[in-house]
Every structure is written in structure tokens, then in C-alpha cells.
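What you see is the complex with one protein chain gone and the rest in place.
Letters are used for the chains, namely A and B, taken in the order the chains are written, and counting of residues starts over at 1 for each.
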């Protein structure tokens, strides 16, 4: 593995090795010299403070030098192409790049131009992929439900069409052999391409919840309302908001996940978000662990 | 002490222990491994570069990992509640939070929600408290005048009503048993609650200055003029600006302090700010030392 661009092409063994190492970090394994002398740059063409902080902390815990370039402010690049911006920082001797971009495939395009020994980690590109989010979701699921995904029924709910989180979760769930993958949302927010291959798709949230072991909620963007893809946030909440009473349709020990930041009262209610079945903050903690594992795998000696 | 939210409830012995340790740091004590492996995040819901830099340097000098989250830019939090923002970063494994907030009590509210082992340091909330500023002011006074505060006459001048600096200074001066505390400013900028308990309050700056050992000037915000609380900056300077001739009313070895940034020519003139009685830059240096002491006390092993 030279870069981490998507989970789509990652074999099950490689994915599980990453999760095993991430679990070790979650358990407190120390590797504070693993990236000693290595420079890592967060290069965000689209802003995201949470993901950036998580990667920064992961890189620091491995002993790396950490730089930050917020390329989303126009003055930062003075009309330079993204490729020139990347090549310039690469030429400084930076070996690891954590890149977020609005455009599908933009991170892969930069990776294709990278010098040998330089690794890119996709921190989210367009609607395509957010592989470390997929990894942290799998680690969280594994901690709660064990390593045998074949017996699991997992439900993903919301704006799957525009969600790189959902796509990376789907890639990983398939690779790990999840028993049943259900996907639920309004027709306008379900993708019509091959994304849902092998999934059971439905618009009926109550039916979809029946007996599932895990409910993975997605953030609904307000822009979807402006785009006419949903009628209103109230309507969305009525049809696709996860409430305590709805959650009772799932398996009694079902777990609830959300990539954050949450729209409380829209896609999820407070009592569910903060309730005993919620793993939402556990996901965040696992984020640092999987990013340490990914950085170490790509850049460690 | 689990958090440092205010100096109001800090016993004299605890306060003096912090000052003693800060003095050791000011004298060059090395503790570069004290927070090794500990992550500290500056979480500013209101911007302040100076205070943030001072805390960042203090945390780095103790060997901590340092993260920065400028939550004052709206896109950073995407409509998340402050509590969710805090809990998310806490879930990453961050153990120390340096928090500034516009709203009184907001930092205490986050501290109440913190997990065991997590410490919050209030870097200024509303008009309530700015405890490390109070500490650094006391350290500066102590260096200049000795540890026996009972023989000191201290004057605080300006917009006490809206000043968290003044409140933390008052808390600390009382705890350390200052001999006499005078407070001076226009009636519109003097608080009417219990803030001035035990102080001598006056609107007459010249009278207030007579024989004091220390003059602590406050920054006047231009907004006070827009709010109609002061007539003009010229008027304010005439009545409450510290000039060299006015300073002669104080004790001959009186010291002058200001939390910065200064409005030169308004609350203080150049010759006083840069004169031999000014400790203003000394205060800044002591700021790093007291923040090291506070971080170590809360987060050290």
C-alpha cells in the first residue's frame, strides 16, 4: 500500500491488519518514534477542523513533524494549480499528505503525481471516499460486535447519494463480509449507480430497522433542502430521524453510530445520540487510532 | 484542583503554591517532559492570538502535544453545539483544554461535562474571570514588591464593569490579603454588584492615585463609546489616562501594569508604558510561567 485513497481496492487481510494495529493504538500502544524525522502536511482544499485535528494528533503521537496548509482560502494558493501547490510542499521534503478535496478523484490525481516514498491519505474527496472514516467505523463495530461480520445486519440511513462516508463504509462492510447491508433514505438521496450493489435498499425507515445490529446514521446537509431534494428538515426528521421509539425496532443490543457533526433533532434525537446504545464518541476516539495505524503503515520504517 | 476556572474559590495556600512554581519556571526551571504524551487543545470560541500563543508555548515547554481549534469561525463547528464540539475533541484523547468564550460561565459549563482526568483552563469567559491573567499579575507584583501583600495599596483603573481581568485580579488580591484595594473609573464603568466588595471605589483618578504602590490599568474598548458609556476617547484620556505627571501622585517606587493590548494615548501614554516603572512586558513573560505552572498542576503526573 503506497497511498490510502479508498477502501474499495483493499483486500480483507490488509484491512484487518490495519484494524488490528489501530486496536493496539486504542489500547495505548506507544509508537512515539515511529515517524521521527518524517514531515506530514494536512492539505485541505475543503475545510474540516475535526478531521484535521484528528490527523494532527495521530501524526504527533507518532513523532512526526506536522505542518498545516489550509488551501481552502483563496489567497493561500495565489491562483496556483492544486498540483503545483502539492508539488511545492512535496519538494520541501514532506513525505505524508493528508488531503481533503471537494472534487471526486482529486486526491487520487495528486497521488498519481507523487514522488516515490511520498504517501497520500485521502481525508475525503467529493462524494467518493473517506477511507479513515470507514476504518474507524469498522473498528468501532468490531469492538462492539466482534470480528465475525457475517452474522451482522447493518443499516445505513440518510443521504447516501452524496456521502463519501457511506461509500467507504459500504466498501469496508463488503470487504469484511457483513451478513446483510441495508440502506435507507428518501429516493432523492439514494444513489442510482452501482454504489448499492449487494445492499437491500428501501425508503421505509421503520421496516429497515427491524432486527438490525447496527444503525449508521448520516448527517443531512441543509443544502439538500435548498436543492429541493428534501421537503424540509421537519419532514426529514419525521421520516428518517432516529428516535428512541424507532430504535426499539432494532435488535435489543443494537448500536448507533454517526460520523458527526450531528444535527440534533433532525437525523437523530438527543436521547439516542447520548443514550446507552450510542457509540458516537467512541468513533471519534477510534479515529485517532486508525489514523495512527494508517500513517504508520504508509510512512513508518 | 481539577480545573482552573476562577481564582474566586482558590485558597491562599494553593494560589501561593502556583505562584512559587511559576516563579521557578520564570527562573528557568526545566520540565520539558512533564506533560510528555499529554495532548492539550486551545479551544477559542472568541479569538485571542496573544493568550493562545502564550498557552501554546507553555504547553510546548512542558512537552505536550498541542492542538488548536479556532471555534470562533462559524464554519469550524457547522452548527454543532459548543458541548458537542468539546466532547468530540475530548473523545480524541485530549486531556487539557484551554478555553475562551464570550459567555459568562460557558467554560464552567463545559468543565462540568468533562470526563475524569480531563482538565479545563479558563482563558477568559465573558466578564467573569481570566484566572491566568490574575495569576500573572500577582506574580509580577510579588517580584516587584515582595510576598507581603498586606502592606500594599493597589489601584485598578478603567472599565472594571466589563473586565474579567479586573475580577480575577480582585479575587487574587483579596486572597493574598492586599492591604488596600482601590478601584477607579467613570460611574458608567464601575460594577454595581458585589464585585467591588472591600474596595474603595472612586471616580476621581488623581485622588485614587495618592500613595499607591501599584497601578493596574485596564484596556478601554472602543465599543464603550458606541454604547454611550463614555463620551469620547479624548474625554476618557483626560479623566482616566495615566500620564507621567499623574503617576507622580503614586508612591515613588510605584509600578504600572496593563494586560495588553494597550491603546497608547488613551488609557496610558507612551512615556508611562515604556517608562522605568512599567512592568507591562514583565507581565507577558510571567504569563508563560504561570500557564506552565497551571498546566503542570492540572495535568502533570
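The criterion applied here is as follows: a contact is a pair of C-beta atoms (placed from the backbone, for glycine too) under 8 Å apart; a residue touches a chain by one contact, two chains touch by 3 or more.
These figures come from a predicted structure and were not determined experimentally.
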Out of B:1, B:103, B:200 or B:262, point to the residue that touches the absent chain in the complete complex. B:262
Among the options B:1, B:57, B:103 or B:225, which residue touches the chain absent from this view? B:57
For chain B, which residues lie in contact with the unshown chain of the complex? 30, 32, 47, 49-50, 53-54, 56-57, 60-61, 260-264, 281-282, 284-285, 287-288
Across the whole complex, list the residues on chain A that are touched by the chain not included here. 37, 39, 41, 65, 67, 69-70, 75-81, 84-85, 87-94
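By our rule, only the chains that are shown with their structure count from here on.
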What whole-number Å value describes the gap between the mean CA coordinates of chain A and chain B? 41
